[in-house]
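Here it is, the structure, as structure tokens.
Missing here: one protein chain of the complex. Every other protein chain is in place.
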Amino acid sequence: MLEIVLTREDANTEYALLAEWLVEDRVEVTAGQPVCVVETTKATVEVEAPGAGTIVQLYAENVEVELGKTIAYVAESADELASIDAQAEEKPAAKPAAAERKATRKAVELAELHGIDLASVDKRGFITEKDVEALIDAHKAASAPSTSPALAGVSTAGVTLPGTFDPEGTSGALEPSSYERLLREQDDFRALPPAEKVRLLREYGAVVGEDVELGEGSLVVAPRIAISDGVQLGPRATVVCEEVFAIDAVSQFGADLELRCRRAFLGSGIWGGRSVRIGGGGHRDPWATLTIGDLAFVGDEAFLNVCRPVLIGREVFLTMRSLIVTHNIGHSVLEGFENRFAPVVLEDRSQVGLGAVLYAGARIGTEAIVASNSYVVGEIPTGSFAIGVPAKTTGSSSHKLSDTRRLELARRMIDDLHELLALRGHAVSAIDGDPRGFEIDGTRVCFAPNYRGGVEAPAVVLALDVHGDVPEGVAVLELLARRVHGSGGVVLDSVREFCRKRGIKLEPGPWKYPGGLV
Amino acid sequence: MSTISQGKRGVQALNETLHALFAERDDVVLFGEDVLDPYGGAFKVTQGLSDAYPDRVLTTPISEASLFGVAAGMALRGQRPIVEIMFGDFVALGLDQIVNGISKFREMYDDQVTVPLVVRTPMGGRRGYGPTHSQSLEKLLLGIPNICVVAPSECHDVGGLLAAAVEDERPVFFIENKLLYGRPIRRPEEGHIGELAVRESGDPYPALTFSATGFSEGAATVVTYGGMLPVVLDAVTELVLEQEIFCEVVALSQLLPLELDAVLESVARTGALVTAEEGTLTGGVGAEIAARVQEAAWSDLRAPVQRVAARDGIIPSARPLEDDMLPSVEDVVAAVMALDSVRS
Partner (left out) sequence: MSELATFYERMFFIRRFEETLLDLFSLGKLVGTTHTYIGQEANAVGLIEHLDPDVDTIFSNHRCHGHYLAFTDDAFGLLCEVMGKAPGVCGGKGGSQHLCKGNFYSNGVLGSIVPVATGIALAEKRKGTGAVSTVFLGDGTLGEGVTYESLNLASLWHLPVLFVVENNHYAQSTPVELELAGSIAARGAAFGVEVDELDTTDVELIHEAAGRAVARIRETGAPFFLVLNTYRFSPHSKSDDQRDPAEIEERRTRDPLLVAAGRLSDDERKAIEERCEERLAETVEAADEAPAAAPGVAA
């Protein structure tokens, strides 16, 4: 194999211009044949092939080449050509130069997290995290429903409103005299047995679904009442709304709920703890609207002051003793003290830690996390982690998982589940087989990264992806898409509950999570 | 007179400008060691010039000390001499002429004369030339009143600056970083160079201010010049891409008289300053800039000024030793990160 080297002839010249190739790449050349034109600061010279063979060019035309570099090989045999090719493949791909990159590391990570194509960022200059956030917000704004007057102009970007949101509707409107009577005779209503309350509300014109449980001593008063199937309100709950109370299927609140506001639109599958208080000063204000999205979690002793809209998105986690205020109480505004009335918004999948306070005007971005005991004033950006008093963004709420790591975490779930069941005293077989798993009560529980069938019923399969149909007697939990395929009994409920503890909430319902074996 | 430098290598832009200047003005003469064709100068800047103008390009003995004086004499008598000093290190041989003659004649003689000469000389390392052929000695000139020190970077109109130097009535020391010769010149297009927004001051020797945010925010200002600009731009780009720390960069081309308007304007936005130069640290360009900025803009500064420079020592010849000695991208990044205002 022969090399064509740009020779260095002058101590002060480091580069030459490879102006032009006189032959095509990978053609036969003969010894002495001019193959390219090189311009140095001194002269323009033709470089000749050092021998006969196949030329393999290593540089494009019209580029500066450092003197002393090999610009081409001349392979004298097919073997040599093959070895040149092999060498070329071994070379690791060059790291792109900083100058060729345009998007920051943070921007790339956030874009990947949200499936944003960075090519769609229309900008001269660097693409930063802020640009990607703006794009995410723009997407949200584009997909958000038009703002209702009941929301007093609050942007619903990033908030999936519950299906019950219908401020102008009439569904569940009580006959006016019935509403008056209900309002007057609250204590009598409280004293009625749960089933009687349901019957009475229906009679008055309210929409009340099946299996609705209005606990002992509970009260529901509003000019419009719509309660979907399976809703449960614990003992001595108090719901008093000036316009409308609507709650979707299988949502439940524990004992001693107190809910007072102008409008309350609650979604499905909401889980509320005990002693949740919603209301406070100004709950009758024209702007006192509460929305809580599907699958949201409201922890014990949470307090939501609603005199301006409070929007809680889908799958929001508002943990124990969290506090939301939409106004402050202070001294005279005419003496220069702050007098603030402002909405509070928690965008979808955001989380608020124990005992955190969200001050009037707070907005928690999608998938952002606010640490326990933080005090939030203003906006917490999408996807960020904020902590402190006042809360400051210190990083991202999640980190990017490699495919390998994700697979590893999913695979380990089978082991963890197996260990849990065994420790709880259930008879489980040893882990084995492919797909890897075990048997409990005659049902196979296993993990198949990509489910394509081939697991015999009865079985519960954990899978990252699902291809094709799921046969009778087999339930597949599609972990990434968070969907359940097929049906099953107590084992499926157990696995579903196990997943829920890991933040994987599977659809479709039921949302009662009886827990089963675990 | 201005030439279009965009995309040309530094040596090309300078060479074409010299040809244009010679064509335009009969009073321009050039002399230096080995400048005649076909050799055309050690770095080939004067290529073709002596063939075209044989009586106006003089090759000289190795007598730098006298060449400065000869140029001064010619300038006193109305000519526009351009002296090429083959390596900037050799400027040391002419310091008497610079200090006691060239810089003094005009003011000492009560403005009866001017000394419009240009000294062109390459400075800088990163080519393994060793201790006496790699220095950045322009800082030695900074304490000399009444001269002008100009150091173009690869983002300046290199040819235009040289033309301005020849038109200048003051003695101009035109510092050409050696790496500039081989690198393509990158001029702003639509206010941008790459991803960075760029503003250019209107002086004859402009300062360029770069921003990664369109001048809306910045964590620090990095002021630099000449051959350090590409190093600083790489560092600033890395800070943006890896950490989203946005710095502004000011690339001066006029080091003396030191005009810091662009720096002060930038520091007013960023509140912090890092100086970066290829020369050694002590008594350097950065020291003077730091002193002046703290005098003029103390209330704007949120952190003490950081300086990046070569270590106070010789520039070794071996590449790894030279790399260790000269300021690097990492050094600039570290200096920005070390600013109190960035660290908190």
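Labels A and B are assigned to the chains in the order they are written; within every chain, residues are numbered from 1.
Convention: contacts are C-beta pairs under 8 Å (C-beta built on N, C-alpha and C of every residue); 3 or more make two chains touch, one makes a residue touch a chain.
Please read these numbers as outputs of a predicted model, since none were measured by experiment.
Undergrad: As a test of the contact rule: which chains in view would the missing one touch?
TA: So, spelled out: the chain left out of view touches B.
Undergrad: Based on the whole complex, identify which of B:V35, B:L49 or B:L76 touches the chain you can't see.
TA: B:L76
Undergrad: Kindly state which of the options B:S66, B:S201 or B:Q243 is in contact with the chain not pictured.
TA: The missing chain is touched by B:S66.
Undergrad: If the hidden chain were put back, which residues of subunit B would touch it?
TA: Residues of subunit B in contact with the hidden chain: 29, 58, 60-61, 63, 65-79, 81, 96-97, 100-101, 104-105, 107-110, 112-113.
Please note the rule applied: only the chains that are shown with their structure count from here on.
Undergrad: Inside the complex, what are the residues of subunit B that reach subunit A?
TA: Within the complex, subunit B touches subunit A at residues 9, 11, 38, 40, 42-44, 47, 127, 178, 182, 184, 190, 192, 194-197, 212-214, 234, 237-238, 240-244.
Undergrad: Using the touch definition from the top, list the residues of subunit A that touch subunit B in their complex.
TA: 12-15, 41-42, 64, 98-99, 101-106, 124-126, 128-129
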